[in-house]
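One protein chain is absent from this view; the other protein chains keep their places.
Lettered A, B and C in written order, each chain numbered from 1.
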Amino acid sequence: MLNFVNDYSTGAHEKILNALIESNLKETVGYGEDEYCAEAREIIRRKFACPNAAVYFIPGGTQTNLIAISHSLKQYEAVIACNTGHISVHETGAIEATGHKVIEVKGKNYKITPEEIEFEYNKHCDHHMVKPKMVYISNATEMGNTYTKKELEAISEVCKKYDLYLYLDGARMASAIASEKGDISYEDYAKYCDLFYIGGTKCGLLFGEALVIVNDKIKKEMEYTVKQKGALFAKGRLLGIQFLELFKEDLYDQIGRYSNAMAKKISSTLVKVGFNLLIDGGTNQVFVKMNDEQIGKLEKFVNFSTFPPENMNDKEKIVRFVTSWSTKEEDVDKFIKIVEEIF
Amino acid sequence: MLNFVNDYSTGAHEKILNALIESNLKETVGYGEDEYCAEAREIIRRKFACPNAAVYFIPGGTQTNLIAISHSLKQYEAVIACNTGHISVHETGAIEATGHKVIEVKGKNYKITPEEIEFEYNKHCDHHMVKPKMVYISNATEMGNTYTKKELEAISEVCKKYDLYLYLDGARMASAIASEKGDISYEDYAKYCDLFYIGGTKCGLLFGEALVIVNDKIKKEMEYTVKQKGALFAKGRLLGIQFLELFKEDLYDQIGRYSNAMAKKISSTLVKVGFNLLIDGGTNQVFVKMNDEQIGKLEKFVNFSTFPPENMNDKEKIVRFVTSWSTKEEDVDKFIKIVEEIF
Amino acid sequence: MLNFVNDYSTGAHEKILNALIESNLKETVGYGEDEYCAEAREIIRRKFACPNAAVYFIPGGTQTNLIAISHSLKQYEAVIACNTGHISVHETGAIEATGHKVIEVKGKNYKITPEEIEFEYNKHCDHHMVKPKMVYISNATEMGNTYTKKELEAISEVCKKYDLYLYLDGARMASAIASEKGDISYEDYAKYCDLFYIGGTKCGLLFGEALVIVNDKIKKEMEYTVKQKGALFAKGRLLGIQFLELFKEDLYDQIGRYSNAMAKKISSTLVKVGFNLLIDGGTNQVFVKMNDEQIGKLEKFVNFSTFPPENMNDKEKIVRFVTSWSTKEEDVDKFIKIVEEIF
Partner (left out) sequence: MLNFVNDYSTGAHEKILNALIESNLKETVGYGEDEYCAEAREIIRRKFACPNAAVYFIPGGTQTNLIAISHSLKQYEAVIACNTGHISVHETGAIEATGHKVIEVKGKNYKITPEEIEFEYNKHCDHHMVKPKMVYISNATEMGNTYTKKELEAISEVCKKYDLYLYLDGARMASAIASEKGDISYEDYAKYCDLFYIGGTKCGLLFGEALVIVNDKIKKEMEYTVKQKGALFAKGRLLGIQFLELFKEDLYDQIGRYSNAMAKKISSTLVKVGFNLLIDGGTNQVFVKMNDEQIGKLEKFVNFSTFPPENMNDKEKIVRFVTSWSTKEEDVDKFIKIVEEIF
């Protein structure tokens, strides 16, 4: 059975695992105050050209989002996000559980537009409504495409105009950076966002995300929120060790490029046999619509995810194929053969 | 200056005020455990034909909504509502502040449809998403129209099918019941809803709403939630005294009919001079779209509310006129004259 | 049956009621933005000598506490309070429900000490613990005694030293001000506290408390919190009208003095027949310990409250007698007779 279900179906990239093995018996202080974390923070600050940023290592993505957002907002403030955004749909109301409304907008091609931000900001004009104070975007998006630098710039501009924080969820940042469709550099993330997170779990780590806070206003006392939300790992060093390995050379880029290349082979094949891509995203996630019969045929050979139809009147389900550092090219080639045969 | 800003710009209806004056020096126990409240509860149970319902009197509407919803839901459960619903827009995130997501749907004519409920229920198919457990509707709606009995029945049916609670916000129930466009009776509210509230503030009381809980599952220990959210009035009797007066004869109906009649005169005039009603609702709220010039002309003579445009590309603002028990017919007649002159 | 259960068993003081009657049909804008509220705010600012304070009128006491505290604190910050404090015991976890820990201390004579504040501040020394950021005191206390000016000064000093907000719950401030045992003036409240509330419900209003915010840091955007927590009354004017009446002459003082005088007669009698006062408080609440037999005797003639024993090994219950503006002196005299007869 071939497997393109997700980018977290194996353990860690070999280099990451080796880093953990080598450091295993070294004694350090707990809670991320060790030298590995310090060095990893420093490397990240250099890589993203934000020498004064605060960096927190957090076990998982939902946790990172709820920590970043609940720490930044006052109790009546809200975050604007695409209705396909991870916090809008796939976090079981984690943000609302911390007391904050997610104002959902439709987006264009699964990306939020400056006009939408402006419209929502102006619509929420007094204290009978929540006060929009943050914009949440994901890059790569949840649907596998990427923002361009120009788009990010425009969003950042409208955020600055209305004193909104811009927060970027980089669960799949490696894929976005490696994508030919995207042109946002490491430096740009720190330049345009007030805070963002660098995804590790979906890029070869056992687990872990790095939350980078550029805006001074948000930095203060973040360690309290991290602890309160259960994200202050006793063996915090494990996160430092892994991120250090990811960024000390160019492993992050390598993994992004490889995953994208594998996904490209998949998407090209699907297009070739007649499927329409939901969007030609250029990252490690490929989405098409399929009817039950098509799904039935394919799932005899391949594991993949299906989601409910996008709109109320759609008959077809959404189908997703994902690649990662651990995807074997021979499996992709087998997939191509199968698809070409059965469709 | 004429005033059609809202239905809460004066104190209490004369009869209500008298009831408060007469009872003023009588000693009772506190916190709504007095005989006035007991009698008011009994009258409400009879009026709505729900002899076993629990009835709680709560000072305001937002408070009632957040109490009803947070008490009914587990921490990962969510409520489905129209995107024009009061809880979606005009409660400063009160529901989210108790930890629950409001799943917003577009509605049809500002009313939620059974198809939308079904779609959202099925879309939220596993624990990565919130669990829809309640549907919130308002009658009259926030845009001044009403559900029909058939619509309420259909919504109730889909709620039962999926084990969703149906909660109805009756802030302007008096207007809905008195409306020629609506055909939902007192009994129907209790028959089709699991819980609902009877609006008092907008129907002649100084303040107060009556939360009626029909479904046994929701009744239990509600008094704890009422207290925790700050709604257990020391002088709870004030609410009982007022509701008793509202329902012991037919004051509730009278006020509804009168308010609607006044609104009808306003809407007819606006239509006559060429404005399109957002919807021909039949209750005590009238909405039209106006451009800045038109607003400028009218606001020399009349106080009314304006809201941001409905959609991103709309140029015109939304304008609202509201009537109540304290609206003077001579003021309405003056309004008609002015409108006919300036437009 | 005599009634000394509480200070909210009747409606409003005659003058308050008259003010409501007179203003009843006057049209105003909603939500406390009317001229009555404006004038009441101004009078309060003058009375308490805090010309720049923000004043919010809020229907009830628990609501006021949860609004004041949740607005002032970040999500990991906590409030220190006596373990007999209203927020510690009698608000069904209202503060915790907004996400904040109440750090309870033992107090001395039901009053928090500067040493306790200092100890708790120093104990909570890093981000593994909540960050103390506010001290909550009540005056009069829940047990009927009062802070002295010297005590308030000392508490304020330690709060300033550690950058803690000092918040005072004045549900029974009228009784504290009128008490011979207390020497804190109106001006002192504003001088030493960052925010405080003036109790109306227990001092002759139908309902209502006035939250006074002196510290600029806390003022900002408070209107959002007030709305979100369900305390933005549609007919907000009702609160302004009542507070205006309470403070435009000296009704507040009058009521305080009268209530205390009635309580004094009760406490003297209880002492005379051999009961020990829990504390000789000097306000409108009198507490003694009684065994079940004594309670049984007295409750044939008098309504009063009983509470569980104070400590684990106590056999006697706590018994409370409360007076108010509406307590009749003849009832107090009857009480005296009864007590002298049966004990």
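Rule of thumb we're sticking to: a contact is a pair of C-beta atoms (placed from the backbone, for glycine too) under 8 Å apart; a residue touches a chain by one contact, two chains touch by 3 or more.
None of the values given here were measured: they were computed from a predicted structure.
Student: Sort through C:21, C:38, C:89 or C:336 and give me the one touching the missing partner chain.
Tutor: Of the candidates C:21, C:38, C:89 or C:336, C:89 is in touch with the missing chain.
Student: In the full complex, which of A:75, A:92 or A:254 touches the chain missing from this view?
Tutor: Reading the full complex, the residue touching the unseen chain is A:92.
Student: Looking beyond the chains shown, say which of A:79, A:130, A:198 or A:231 touches the absent one.
Tutor: For the chain that is not drawn, the touching residue is A:231.
Student: Which positions on subunit B touch the chain that was left off?
Tutor: Given the touch definition above, subunit B has residues 70-71, 74-76, 98-99, 127-128, 130-131, 221, 223-228, 232 touching the missing chain.
Student: Since one chain isn't shown, list which residues of subunit A touch it in the complete complex.
Tutor: 3, 5-6, 8-12, 17, 20-21, 23-30, 59-64, 66, 91-94, 97-98, 201-202, 206-207, 224, 227-235, 237-238, 326
Student: Just checking the interface: what residues of subunit C touch the absent partner chain?
Tutor: Counting over the whole complex, subunit C touches the hidden chain at residues 75-76, 78, 89-93, 96-102, 104, 115-116, 119, 122-123, 125, 127-130, 308, 312.
Heads up, the rule we're going with is that only the chains that are shown with their structure count from here on.
Student: Which chain's mean C-alpha position is the greatest distance from subunit B's?
Tutor: A
Student: At what distance in angstrom does the C-alpha mean of subunit C lie from that of subunit B?
Tutor: 33
Student: At what distance in angstrom does the C-alpha mean of subunit C lie from that of subunit A?
Tutor: That pair's centroid distance is 50 Å.
Student: Centroid from C-alpha atoms only, then distance subunit A to subunit B, rounded to Å. What do you get?
Tutor: About 41 Å separates the centre of subunit A from that of subunit B.
Student: Please set out, as single numbers or ranges, the residues of subunit A touching at least two other chains.
Tutor: Within subunit A, the residues that touch at least two other chains are 75-76, 98-99, 127-128, 130.
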